[in-house]
Structures are given as C-alpha cells and as structure tokens.
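Remarks on the structure that follows.
Removed from the display is one protein chain of the complex; every other protein chain stays in position.
Which chain is which? They are A and B, in the order written, and residues in each are numbered from 1.
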Amino acid sequence: MRSRSLRPAGLLLLLAALAACTDDRQPADGGAGDIGGTLVLVVPARPGNLLPLYADRAQSKQITDLVYERLAEIGPGLNTVGEEGFEPRLARSWEWSDDSLAITFHLDPAARWHDGTPVRAADVRFTFELNMDSTAQSVDREYLAAIDSVTTPDSLTVTVWAARRTPEQFYDAAGRLSILPRHLLADTPRGQLTEHALASSPMGSGPFRFVRAVPNQLVELAADTAYHLGRPPLDRVVISIAGTPVAATTQLLAGDADVYEALRPENMAQVAKTSDLVARIVPAAQYSFLLFNLRAPDDPQRPHPVFGDRATRRALSMLVDREGLTRAVFDSLAVVGVGPFPRVLPVADTTLRQIPFDVARGEALLDSLGWRDADGDGVRERSGQPLAFTLTVPSSSSFRMRMGELLQRQLAASGVKVDVDVVEFNVMGSRLMSGHFDSALHQWALGDGSPAGLQATWGSVDGQPATQNYGGYVSETFDAQVDSGLAAFDKAERQAHFSRAFQTILDDAPAVWIYEPRQPFGIHARFQHPPLRPASWWIDLPRWSVPADKRIERDRAGLPAIARR
Amino acid sequence: MSRALRRVVQGAAVAALVTTLAFFLIRLAPGDPFATLRENPNLSPATIDDLRTRFGFDQPLVVQYARYVRRALHGDLGISVGTRRPVTEAIGDALPRTLLLMGVAIPLSFAAGMALGVAQAARPRSRFDRITRAATTLLYAQPSFLLAVVLLLVFAAWLGLFQTTSGLGFLYGAGSGWAGFVWRVRELTLPVLTLVLLTTGAVARQQRAALLEVLPEEFVRTAVAKGAAPRAVLLRHALRNAMLPMVTLLGLAFPALLGGAVFVEQVFSWPGMGRLLVDAAATRDYFLLTGCVLVGSVTVVVGSLLADLLALLVDPRQRAS
Partner (left out) sequence: MTTLVSGAPLAPPAPAAPTLLRRLGARPSAVAALSVLAVLAAGALLAPWIAARLHATAPLDPMSAGSRLLAPSLAHPFGTDAQGRDVLAQLLLGGRVSLAVAAVSTLIAAFLGTAVGVVAGHLGGRTDALLMRGVDTFLAMPRILVLIALFALWPTAPVSGLALVIGAMSWFGLSRVVRAQTLAVRVRDHVAAARALGAGELHVLLRHVLPNVAGVALVAATLVAGEVVGIEAGLSFLGLGVRPPDTSWGKMVQDGVSFLASAWWIAVVPALAIALTVAAISHLGDVLRDLVDVRQLPPR
C-alpha cells in the first residue's frame, strides 16, 4: 500500500513539531527560607497591550503593575487625598514646596531598569511628557489636567508642578503613572508607540521582570533579584490564560493553578471543600444600579413620562426588593447597594437614610399619585400613560440579565409593566449615550478610591447633565456638595460634604442602587499573603511567599536563567 | 493535471469568497474594536476618532476592502487592534498548534475508525457490529464541548492523570528533552482523544458501508474462489477498493475537525486558532477576525486538496477522468 510510506514521515514531522514547542531552560534549586515558589494565576481572558500607557484592562494591569512601578503606590485603603497611605516606590522620599504647588521626589539611586540601566529623573520627566502628549493617546492623559510641568533639578530629583492646589494633587503626581524607560522609548514616534516591542515584552523597574509570553497561553514573570526594595520572595508568577471560566475553575480545583479571582457562586462550596484551597471574598470597587432616564427618550428637553416625576421614582424604588434580588442572583457574592458608590470608597457612607423596600407603601404612593389600573389590564396608568417602561440589559452580563427578569416579575406584581430588552454591550452603550432608553441596568467600576468620577456620572454643568450622566439627573445641591467635598482638604469636612451629596441623590432616586458585586477568590492554601485589597490585589504580590515546608513541585522549579544576574 | 489546477483555482475562490464575506459582515455588525475604550470616562471621543483614523476605519468600506485585499496579497493581514501585533504573527503562533492537534487526531481517528469498520464489516449485523455501532453513534451524538468537559473533569481534574491546561511543563522540569516530549504528549492526550472519539464513529460507519458494498463484487468472489482466505480477501482486496471513500472522507474531515478543535481548544485552554477566533470575535478585533476566517478557509482548502491528491494515488482510475 502506497500510504504506508507516509507513516514514518508523518511521525517524524510530528516529533519535529513537538520538539519545536519545547524550550531549553536550566533547572535550578528552589531558594532557601522564604525565598522561592511559583504562583500560577489563571485568568479567563488574554491580556491586551502591555505598555502601561495603553493597559486598559485588568489582565494587562496585573502584568504592568508588577513589571513597572510608580513613584509611590496607593495604599490598601485606596485613599487618594493628600499622601495618607501612599507607600514609597521609585521615590524614596518627597517634600512639598511652601505654597504646596510643587512636590519634589527623591529617586532611589539603587533603582535599575531590568536591563541594568539606572532609573533617572529624566525617565520620570519623559513619562509625564509622554502621558500628557495627546499624540501618544495615553489612557491616563485626562487625569493629568492639573499638572503644569515636571522639572529635574538633578539626575535623582524630580519636581512635579501643579497648576493649582487640589486634594488629589499627590495622587496625580506620584500614584497614577508607571514610570517608563526613556532610553528604550524616546526614539519611537509617539503615534507608533502602541506597536513598540515593549507593548508585548514589557521591561520596567518593578519587582518582577518579564520573561516571556506565549500568546493565548501564558505570561511568565520572574522575581527581579536586583530589585531596589528587595527581591520579592516568589521566584516567579505565571499567568495562565484559560479558554473559558469553566476551564479556569477546573485548573484551580485540579491544582494546576494557585489563584483564580473570578469564581462563580456555585464553585465557592467546591473550593471550600478542597483542602488545598481557601476561598476569599473581597469587595469589588463597583456598584450596579437600575438607572432611570429622567428625560423623554424622543425629546431630551421634556421630562420622561414616568421617571420625570420624583415621587413616582421614589414609589417605584419602594417596590424593588434590593436585598432579595441581590441574594437571588449572587448568593453571597454581592451586597446590597447603598448609593452611587461602592463601600470601599473612602468617603462612602452606609448610615444614610434609604428608601425602604415596602410594597404596600409603594403601591399606596402610586395610587395617590394617580397611577391606577382603571381598565383592569393589570397595568397601572395615569391620564392615558401606562406605567410601563423598557429595561435595557447588556447581553454580556448573565447576572444582570437574570436580575432584569426578576425585576420584571417583581414590578409586574404591583401593576408596573417592564419589558426587558437584552442588547449587545456596544448597543447598550450607544443607547445610554444618545439617551434613547427608559431604564437600564448599568454599572460603574472604579479603579481607585477617588470620588472625582461622581461629577461626570451624576453631576451637571450649567444645568446640563455631565458627559456620563446618562440618566440626566440634575441637582444643584448635589453638585455643590460634591464640588466642596472634592476641594476640601480636611477629612471630616470632606466626609460631611459627600454625605450630604449622597443623601440628596438617595432622596431624589434617579436610580435604584441594587447591588455591589464582591470578588470571589480561590487561593492555594500554601501562600502567606497580606489581606487582598479591593480593585487591585496584585499590587501586593511582591509580598506573597510560600513557607519552605509547604512547597510543592512547581515551587522548586527555580528562577529562570534570564532572571539570575 | 488540469484537474489539480482547477482544484487550486477553486480553493483560491473559496478563500477569496469567505474572506470577502467575513470582511463586510464584520464591519456591518454593531460596535467596533474601541468599545471598551468608550467605557473609559477619561478618554475623549476625539482620541477614539483619532484611533479610528489610524486604523483606516474612517474610510468608505469599499476603500478599506481594496486596501485590505492589496495588502493581503502581499502577505500583510493588518494589525490586531487589541494587541497591536501583526495578524500574521498572531496566526503564526496559533495555527501550528491547531495543526498539531488535527495532525495527530486525523491519523488516529482514521486508523481507529477504519479498524472498527473492518471489524464490523467482517461480521455484519453480529452482536459486536450492533453494539459498537450504537456506541459510536451515541458518542457522535454528544455535543463536542460536553464530551471535552467531561473528559477534562474526569481524567484531568478528578483522576489527575492529565493536565487541565497546556504549556506549564517547564514548571515541573519538563520544559525540554525527553521529559518535555512526554509532557507534551500528555497535554495532547485529552484534546486529541476528544476529537478522535467524535470522528471515529463517522469513519467506521463509512468504512463498513464501503466494504459491504465491494464484498459482493466479482473480483472479491473470484479471489475467494481462487482459494484466498476470507480474512485476507477482506484486508487485501476489499479494503483496497474501499479506500477511495475513506480518502474522500478525509477531505471532508478537515472542516469538521477544525470546527471541533474550536471547542476543544476552549475547554483545554489550547492556544490555537479557535481561541484566537473566539477572542477576536468577542473584542471585535476586525483584522484579526478576518485573518482567522481567511486562514481557516485556506487550511480547509489545502486539506481537501491534499485529500484529493491522495485520491489520485489510491485510485489510479481517477487519473483518467
């Protein structure tokens, strides 16, 4: 048979393919004491661009935040006002000018880029200039509006000049930007930086150095043994990119991965039952709500026929069982919302007066407002206008789709008709922006503890809603309190302003604050680690370790050759 | 060999057609690759418009298409919006991994399927024939992803015989050499097994049918009459003449296995074309998605071309036509 001759050739080809996939790496001993260990972090999606300028998704930031570092790092409390909680990184120390407009940072002379070049003040100035240059299109550019200029008195000293004094001035100067290596980036035209080699193989001055990436499979980072703040205990961090959430969970449960940060409610019990794993639930810096459009979808100048009326909104709020909805959809993986902020926001206030869940009162209020079911079709109406609306829900979130269904059922029982409209994520975004919606299940995610986003999401300018205030809520009281709060340096005064702002918006009910998701982690029990901070737990990875007596096979893999120097 | 030439032209037509289709459908769909950026409160619409211009998405669709075709003919499939890597590079990473998966699965499933088919045809309607046919039909009837998940849960997670992911051998001293080879084989086992289980039934069914068809024919009877052992007749004469449908099946197995690989790659976290495609589609990575569909069709076309050439080898009669 002719086909027989094909067989050995085919086998050889196969062998060649297998061999080509392997790499040569020298084995090494695991370290002594606390030093050593491998952490495999399994993620359900691939990272994007790995240049901090463009790292806009969590999977990218997890890598860039370990490979690069900032002048100072925000503390676990997420405070962004003043310098409270900030920890020194590239800057060993800093001081304020007498007029508080300038902050001078003294760089750690021991800091080195991973190629051995020292980190110098020129790198810092370059980073600021790059981020502020509109042609470079940094995702952080618009945070830097209050910065005037950056000067370098000497090679280890940087002064960041602010245009005006603001409470978050220190954060803007020290805690936002990851410092970039000027010697590698300066020669590239700024419009072409997205395609720079560093976008796929990052090289910074942080605690971990980039070793290699296999697209859609893994990213390997190794401890920088020469890190100026002391080498991290772990030898390496491997980010394993799973195909689906089920695959990721299975990797964790089977012991092939050490950390997974997006468990589903149903897997929490399994993790708890697995002796090698511990489950941890961390607050997420997000809040989700039923957003009412206060303006008519077809004519933004007119109020919405249902939601334009504050009393109606309050009555509808009383019909929503936030507690029950949250538990039904999330079990223990979310807590009930308390306002336009997650609880981890430093100015959050959980003691405010909430609109109660009280169906009888809500229905009575609707009756008194004239919303009655006169024609007996099960839906209330008022002067010809039925108490009916469309609820827009993104197809990307199974949780919100489910919440939509339950809300529909809940409100129907009180004669309110809700049409749930599941739309594609992008479509929902454009509907919100154009105002062509009645109501939506929307969510805001915060990257830090700054309340500055409140202005854009719920505030107004000259009586017109701000850019991301899609519901069109306008309140002078709210705006004034937020502005004062953002400008206040004194902590108590600041809190007082925000509490007043929050109470105002809670009473006006432009939305029903349904839930705040919590992040469910599964972590291998052998790790010693600081408490997981909300929003960016990986910042503390340089402090994770594996005690010598608890090491497993992959902890003994040793440092990759490239990281030893 | 005008026939081979025609097949090549036809293959090129498939690739061109599918790519064109993909190009326009993708751009007619709602949303664009910058949707996630729009969710960022700190990026102004002007910045995003600027990005669109840079990728040429502001041009009329026809202009974009002409540009894409011109570049594609020079081997440039554009740049992935998500990662800013050249699409050819991303596909260059992923394609060999999918081909490896298919390259191992195809010979295995054909070998297993043909052996089973021969065994079934040797004693048609026997108990063995009935049971194995029912079993393979049931296996074939499983949704491919479910079979993959069950294999993953049972053999990797529960029994711990295989890895639940790929590429981590270097952590266990199996990065290279013999240990690395063994590790890779273990990684391949479950994904390949899934594909084999899914296709063996179809191969066996075809083999059995083809054999039963030629068995009554004149030359087989002649061979038996001449004193050849029935088993030898089955293997030598009949099998040889039943090869052609197998080869035909091989050509068609390509698209089917590529489709199966998409799901298998998701479940076993295998970084091949299926992962790339699903990811590109989800993030609306225009060039990457178009590139994946283009390369996917070329793969299938090349596969069926090869099968066609093999058909010529197996059946000399075909050369005449």
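The definition used in the following text is that contacts are C-beta pairs under 8 Å (C-beta built on N, C-alpha and C of every residue); 3 or more make two chains touch, one makes a residue touch a chain.
Keep in mind that this is a model prediction, so the values were computed, not measured.
Which of A:Q270, A:Q468 or A:S484 touches the hidden chain is settled by the complete complex: it is A:Q270.
In the complete assembly, the contact with the undisplayed chain comes from B:L249, out of B:L77, B:L249 or B:V314. Set against the missing chain, the residues A:L352, A:V420 or A:A548 yield one that touches it, A:V420.
Among B:Q64, B:Q163 or B:Q266, only B:Q266 touches the chain left out of the display. The chain not displayed touches chain B at residues 3, 10-11, 13-14, 17-18, 21-22, 25-26, 29-31, 137-138, 140-146, 149-150, 153, 202-203, 205-206, 213, 245, 248-249, 251-253, 255-256, 258-259, 262-263, 266, 277-278, 281-282, 284, 289, 292-293, 296-297, 299-301, 304, 307-308, 311, 321. By the touch definition given at the top, chain A reaches the unshown chain through residues 245-246, 249, 253, 264-267, 269-270, 321, 324-325, 327-328, 331, 395, 398, 401-402, 405-406, 409, 420, 422-424, 427.
Following the convention adopted for this analysis, only the chains that are shown with their structure count from here on.
Contact residues of chain B toward chain A in the complex are 30-32, 35-44, 47, 50-51, 54, 79, 82-85, 90, 93-94, 96, 99-100, 103-104, 107, 149, 152-153, 156-157, 160, 163-173, 175-177, 180-181, 184-185, 240, 265-271, 275-276, 279, 284, 310, 313-314. Contact residues on chain A toward chain B in their complex (touch as defined above): 1-3, 10, 13-15, 17-25, 27, 38, 40, 42, 45-46, 48-49, 54, 56-57, 134, 137, 139-143, 191, 194-195, 199-200, 214-218, 238, 240-244, 246-247, 250-251, 253-257, 424-427, 429, 453, 456-457, 467-468, 553-554, 557.
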